[in-house]
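Missing here: one protein chain of the complex. Every other protein chain is in place.
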Amino acid sequence: MPQSAMPILEISDLWVTFPAYRAEPVNALRGIDLDLAASEFLGLVGESGSGKTTLARAIMGLVPPPGVINRGRVLFGGRDLGRLADDERRAVLGRDLAMVIPNPRAELNPVIPVGRQIANVAYHHLGIGRAEADRVSLDMLRAVRIPDPERRFRAYPHELSGGMAQRVVIAIALVCSPKLVISDDATSGLDVTVQAQVLDLLKRMVVEKGASALFITRDIAITAHFCSRIAIIYAGEIVELAETPAFFRRPAHPYSIMLLAAFSHNPALRARWTRSPSNEEAALTHGCVFAPRCVRRQDRCLSEPPAPRRVGRGHLVRCHFPVEVAA
Amino acid sequence: MSTVARPRPDVSAAPQFPTSRRAWLRRVQFFGAMLRARPSFALGYTIVTIVAVIALVAPWVAPYEPLKADPSVYLRPPGGSHVMGTDGTGMDVFSRVLFAPRVDLAIAVVGTLVSVVIGGSIGALVGYYEGQRTWRRALSTSVMRSADVLQAFPVFVFAIALVAVFGQSVKTIILAIAFVNIPIYLRLMRSQVLSISRLRYVEAAYVAGASDLAILGRHVVPNSIAPLVAQLSINIGWAVLLTAGLSFVGAGVVAPTPEWGSMIAMGFQNVVTGQWWPSVFPGIALGITVFGFALVGASVEVLADPARRRVLSGSLR
Partner (left out) sequence: MLLLRYIARRLVYVIPQLFGIVLVSFFLVKLIPGDPAVMMLGPTASEDSLAQLRDKLGVTKPFWEQFAHYVGNVAQGELGSSWQTTRPVTEDLFQRFPATLELISFGLLLAVAIGFPLGIAAARLKRGPVRKFAEYYGLLAGAMPDFWLALVLIYVFYTQLEWIPAPLGRIDMAVAPPPLVTGSLVIDSLIARDAEALASSFGHLALPVLTLGVINAGPILKMTQSMVDRALSSPFIHYAEMCGLPRRVVLRQAVRAALPAIVTIVSVLYGFLVGGAVLVEIVFAWGGAGQYAVQGVLNADVNPVLGFVLFSAVLSLVIYLIVDLIYFALDPRTRS
């Protein structure tokens, strides 16, 4: 395959398992299949506990012990980061593959000025001198539109507002012009107005650098603006994968519709698609993972796990009875 | 995504443990698994058990009377009927080493327990009232400043002074140990209570009309105890060291009573001239005992902290 057509990210049949003491092991990810092409934006939407962060970690090769990749593999740029030696992986992370994290003031080093933190990444990855790294860092601070960048260079994380700290994190992620940027819930905890600004900034900079982006979020509405494709993840499985316009025109999986309904202001619509599982239903382990909460479920859903099926061009759904017409 | 249905892999490869319906039995099994996974903890529990047993059965196991001085065999090197040799007055070192835990452990355990009970109670009250109405808060603050003052004292000198004031006896040493440790448990309990009494269920109990004592006794204290229990074992070891140190300077147990520190003191001059055994053996026994208590304390620390317990259980099989 020619270099330009090779996907930047290839995930095939990925299973990540966490052993538990004296209990069934927990499968955080079950059979994830996902490809990401160069310069593509993919949105990954799921609720808390759906496995989004585990997927991000697995891509980086940093599944926290005692978790293991039970089956399948993740290739970034053709390489399995989980199998690399520690030094080799460190050379890739932060440089070719960068992550934008939420809650930046907790995750930036509290005793190092922020400008220096950006410079550190540049210094260690780009083989440039300290002075040059400082200059690059200052440029990045300007690029992320932080006011008064010279002064803010010396500021400590706790002296910055949430939005500014998030911009610093974006600067750190993009300073080495990575090929893939993973944004893990990067705007949660920010005020709504700030959220919009930060997202715009992120998109602009990623496009400028020609990178791909994996946009992980709980908020499905965000993906409409930024992503060319959307994947919906539930309980460790990708339940729907489609190009954005097709998805919003004809969402096919009941869970996707439930997500969309939850964000609409129509309570009747919400009620129609939401269902709370009873205790026995929640404990079911055979069949479709979503069955306990599905308003359209039938007997077959409880006994047989659905295989992914095509409902349109590039549009896959893991459901026995996908929704045919927009509700 | 491929369009072929995939069977779920078989992840029932998890080992099957014998399960039991009784919660306490499960706890015991967890404890056993932990001991298997961490041999150092097992070592600690073994040491402590052995020392406790020795303290109990010493009269039946020791080959000689601990206080019987036979001048004709003084300063015999280890060997023969005197496994650890004899000291300067002809007493058998081994028997005295076996009898010493009775004194040392008794003093250390009682002293530490007293300080836990007193320090913990005061600390609980102080922590609980610190967030409340004025006069009680003033009382709390003054108690804490007094604890500061007490803790500013050089520990050893303070202990000796207490012994000097109240006379040299086992009771006094227990008192000295208790006194020196009370501020520690006071602070520990206070900081625990401070964080727990802010939690909602305490507030709920208060609103429901429960009395202060009831709230303390039923909600706050039981949930605050864990770090104190962890500290307890380490403290017992440290109290044994303090007792030995006091006896070493002559402010601890009265002279011929078998006690490790006192034995080390008695053999002091002999070491310089080359007869090492009257001092070295008691020291080894002392060190091993305190070491055992420290290991037990480390294991309790892990068990008491839910986060570390989770990490531990993740590594168990």
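Chains here go by letter, A and B, matching the order in which they are written, and residues are numbered from 1 within each.
We adopt the following convention: a contact is a pair of C-beta atoms (placed from the backbone, for glycine too) under 8 Å apart; a residue touches a chain by one contact, two chains touch by 3 or more.
Note that this is a predicted model, so its numbers are computed, not measured.
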Given A:Val16, A:Met60 or A:Cys301, the one touching the chain that is not displayed: A:Met60
If I consider the whole complex, including the chain that's not displayed, which of B:Val57, B:Ala164, B:Ala204 or B:Val254 touches that chain? B:Ala164
Out of A:Lys52, A:Arg95 or A:Arg229, which residue would touch the omitted chain in the full complex? A:Arg95
Need a quick check: the contact residues on subunit A for the chain that isn't drawn. 60, 62, 86-87, 89-95, 98-99, 101, 103, 106-112, 120-121, 124-125, 156, 158-159, 172
Residues belonging to subunit B that touch the chain removed from view: 40, 145-146, 148-150, 152-158, 160-162, 164-165, 167, 237-238, 241, 244-245, 248-251, 261, 264, 268, 271-274, 276, 279-280, 282-283, 286-291, 293-295, 298
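As a working rule, only the chains that are shown with their structure count from here on.
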Could you tell me the distance, in whole angstrom, between the mean C-alpha positions of subunit A and subunit B? 49
